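Okay, handing you the structure first.
Every protein chain of the complex appears in place save one, which is left out.
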Amino acid sequence: MSSENLRLQVTAAPFTHSPRTTAAVMRDVSLALLPVLFAAVWYFGIVAILVVGTATLGAVLTDAVLGRQGWAGLKDGSAILTGVLLGLTLPPGIPLWMALLGGVAGIGLGKVVWGGLGHNIFNPALVGRAFLQAAFPITLTTWVAPGSGSLVSLPASTLAVPLLHVDAVSAATPLGLAKFQGTLTAVGPLLTGNVAGSLGETSAIILLAGGAYLMWRRAFDWRIPASIILTTAVLQAVASAIWPGLAPPQMMVFSGGLLLGAIYMATDPVSSPTTPRGAWIFGAGIATLVVLIRNWGGLPEGVMYAILLMNAASPLIERATQPRVFGRDKRRLL
Amino acid sequence: MSARQLDPGTTEPEAGPLKLVATLTIAGLLSGVAIVGAWQTTRPTILAYQAQVLKAAVFKVVPGAQGLQRLAWQGQTLAAEADPGGEGDDTPVVYGAYDASGALIGYAIPAEGAGFQDKIGLIYGYDPDASKIVGLRVLDSRETPGLGDKIIKDQEFVHGWDDLSTTPSIELVAHGKKAAPNQVEAISGATISSKAVMRIVSGSYADWAERLPKRADAPRQEITPAASPAKEVAP
Amino acid sequence: MSQSDRTAEELLKGLWKENPTFVQVLGMCPALAVTNSAVNAIVMGLATLFVLVASSGLVSMLRHFIPKQVRISTYIVIIATFVSVADLVLQATLPVVHKELGAFIPLIVVNCLILGRQEAFAAKNTVKLAIADAIGMGLGFTFALTLLGVVREILGSGSLFGMALFGPNYEPWVVMILPPGGFIMLGLILLVFSWVKQRRQARQARQADPAPKVGVA
Partner (left out) sequence: MTANLLGIFIGSLLVNNFVLSYFLGLCPFFGVSGKLQTAFRLGMASTFVMVVTSLCASLLNTYVLPYAPYLRLISFILVIASTVQFVEMAIKKLSPALFKALGIFLPLITTNCAILGLALFQTSRGYNLIQGLVFATGAGLGFTLALVLMAGIREESELADQPAVVRGTAMTLIAAGLLSLAFMGFAGLFGGEA
């Protein structure tokens, strides 16, 4: 990063002007997330609120303390949204101190060092999730079966003392079952959400409804989720026709974090391409990676990694799909 | 390094080609002498250590072993292979494990294959008379610390191989689901690495164990007190 | 400046002011690859120190005899020889650490730090100064590696030099001994470095110019 580059006054993507303010979009997204949160409480109990709340607390505090704008930077609501999204990707039994750490890591590494909102390359919520997954691989893949406790009872691991390990009982997710035991889960429970998994990836119907609402409010680029869902379905249909042992396409789309990721994470306007063609490519790339990792990778789930990888590629996609500026010669990507 | 530093200076007075060649030759010669010297000096220690590691591993996977020797197929017969043929030698070998009298009590079979991250190298003990795997140790792995490296650290998994029937074939089952003598329990949370170990052992078993002779037909170990049993390891 | 002052200065600069890892950002491959435990980090640092001192001494001694055109090749031959020797000696004396370091001992050959010091310093200075410079750089490198190794091992394994620190129930931050943790931890350390540096500069600027200044972000 040499200093000889001329510092132009450049605003960050998206360049297109929209009458909708950041805060308004954030409000819509938060509204659409409310039912998801209710579903999490319904299936896993009050602990859902605690986990999401702690993750949000970590995110907000980090943004306020380390962020350049301090407490004023919280007004646009983006740090809160990051925290809530992060919380929804966590397993219900996660110790709260880890959720807090996830919020700190997500905002710290995913947002503050990049220069704050609008400049981050990666989705901060997923940065936090990926950091936690790499740091505590076992805890982050220890799932609780839905409805296994009462509404107010907490899993033993929730209140674990920071830095210490507590063993927890583990239930398998539909994707884990398909991958490691060859057992498929019916579409019914996937749609209603009566399956083990992260807090926010339970009910496909509720997630889709939230997506429809956001589309109606024009709060996001509908091309990205559309592209992800369509490509996943098509690729998996082809793949499962060739290799009959693989999971069917409907299961691929409705299980795990695909919908949550497609609707709420991949659509983050800062870390995804802004051109329409770029959005389609971005989505298709995520879907391809998800299908690859889920079918042939070592991990049962790959949505988070797929989105982060395409986040990294999105500056290149944006460059390749930018409309040519009049008067300039054709510029190749490389 | 900047490019400027690598660019031979052209303004300097030219040295004759003879001098250039002479410099490089002398440097090469001296370097050769130094390396060969170090090699000669350190070789015995390195070999002794490797032999010790191998011996420890063989004795662990074949309980009760007192001695070992390299065995390789020579045509249709399994025979003792005196000396390894150098580093490039990759003749597949097994190690015969012997009791104090020089009678074979089992084989230690090295095997390797792809794991979750990188190659996994392991050695397992096989008792041909009982058709049983009697022990297993992972020697080499770069599996995820805290997760995949449980194939080395998780004692429950490691000892799951201590008395494992191979009839009709060995199987991996989920943690806590062992129901038959030919089943090993996977490590919960590290299913992929467990699977990799199982795959490596199964593959090697099909290649080796089925045609290994029974105890009585195996080559005996010559008991010569001076002979150090293992010369080189290729774990 | 007296001769001994100069020697001391060349020795000290590598430790802090021109620290190869934190300031010059050289030799990053081993700095990240082997620092998942403190022992590995120290052994790697010392092996590099040995190669650096030996090569710098020899190169400086021979600096009038090596023709310009073949100097890089000659340096590489010299370095590769010492690395081969170090590799064999380590394998004989510390076989367990040697196995963990794996291919990264031979890779000392292409550590830009070593070739860089030959070209930038040893080839132009007396043997005494060259060795002082090499010791300083080597120690600075070892210090940086050890610092990184200690932090990563404590967080990532809950131990230091293989001894458990927090008892059996510690939940290790596995990420710290994985590749991403290496990158991120070194990045954070550099961040702290430049933050300290900035604050010091800001203070100096304030002292020089008493007028109130806008704080640095």
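Going in written order, the chains are labelled A, B and C, and every chain counts its residues from 1.
Assume a residue touches a chain if its C-beta (ideal position, glycine included) is under 8 Å from a C-beta of that chain, and two chains touch if they have at least 3 such contacts.
Because the structure is predicted, anything quoted here is derived from the model rather than measured.
Student: Could you run through the displayed chains and say which ones the absent chain touches?
Tutor: Counted over the whole complex, the chain not pictured touches A, B, C.
Student: Which of C:Leu94, C:Val109, C:Val127 or C:Val150 sits in contact with the chain that's absent?
Tutor: Of these options, the touching residue for the absent chain is C:Val109.
Student: I need the residue numbers on chain C that touch the omitted chain, in ascending order.
Tutor: 25-26, 28-30, 32-33, 72-73, 76-77, 80-81, 83-84, 87-88, 102-103, 106-107, 109-112, 115, 175, 178-184, 186-188, 190-191, 194-195, 198, 216-217
Student: Which residues does chain A use to touch the chain missing from this display?
Tutor: That gives, for chain A, the contact residues 1-2, 5, 8, 10, 12, 68, 109-110, 112-116, 118-119, 121-122, 127, 130-131, 133-134, 289, 292-293, 296-299, 302, 304-306, 308-309, 311-313, 315-316, 319, 333-334.
Student: Considering the entire assembly, which residues of chain B contact the chain that has been omitted?
Tutor: Touch set of chain B with respect to the missing chain: 1, 3, 6-7, 31-32, 35-36, 38-39, 86-90, 111-119, 144, 192, 196, 199, 203.
The rule we apply is simple: only the chains that are shown with their structure count from here on.
Student: Is the way these chains touch best called a line, a ring, a star, complete, or other?
Tutor: complete
Student: Quick one: which pair of chains has the most contacts?
Tutor: B-C
Student: Taking the mean of the CA coordinates per chain, how far is chain A from chain C in Å?
Tutor: Centre-to-centre distance between chain A and chain C: 39 Å.
Student: State, to the nearest whole Å, the distance from the C-alpha centre of chain B to the C-alpha centre of chain C.
Tutor: Centre separation, chain B to chain C: 34 Å.
Student: What residues in chain A touch two or more of the other chains?
Tutor: Those would be 137.
Student: Going by the touch rule set out above, which residues of chain B reach two or more other chains?
Tutor: Where chain B meets two or more other chains at a single residue, that happens at 144, 146-147.
Student: Using the touch definition from the top, list the residues of chain C that touch chain B in their complex.
Tutor: 36, 65-74, 77-78, 80-81, 84-85, 88-89, 91-93, 95, 112, 115-116, 119-120, 156-157, 172, 174, 177-178
Student: Considering only the defined contacts, which chain A positions touch chain C in the complex?
Tutor: The touching residues are 68, 109, 113, 131, 134-137, 139, 160, 163-165.
Student: Spell out the residues on chain C that touch chain A in their complex, using ranges where they run on.
Tutor: 166, 169-171, 173-176, 178, 180-181, 184, 191, 217
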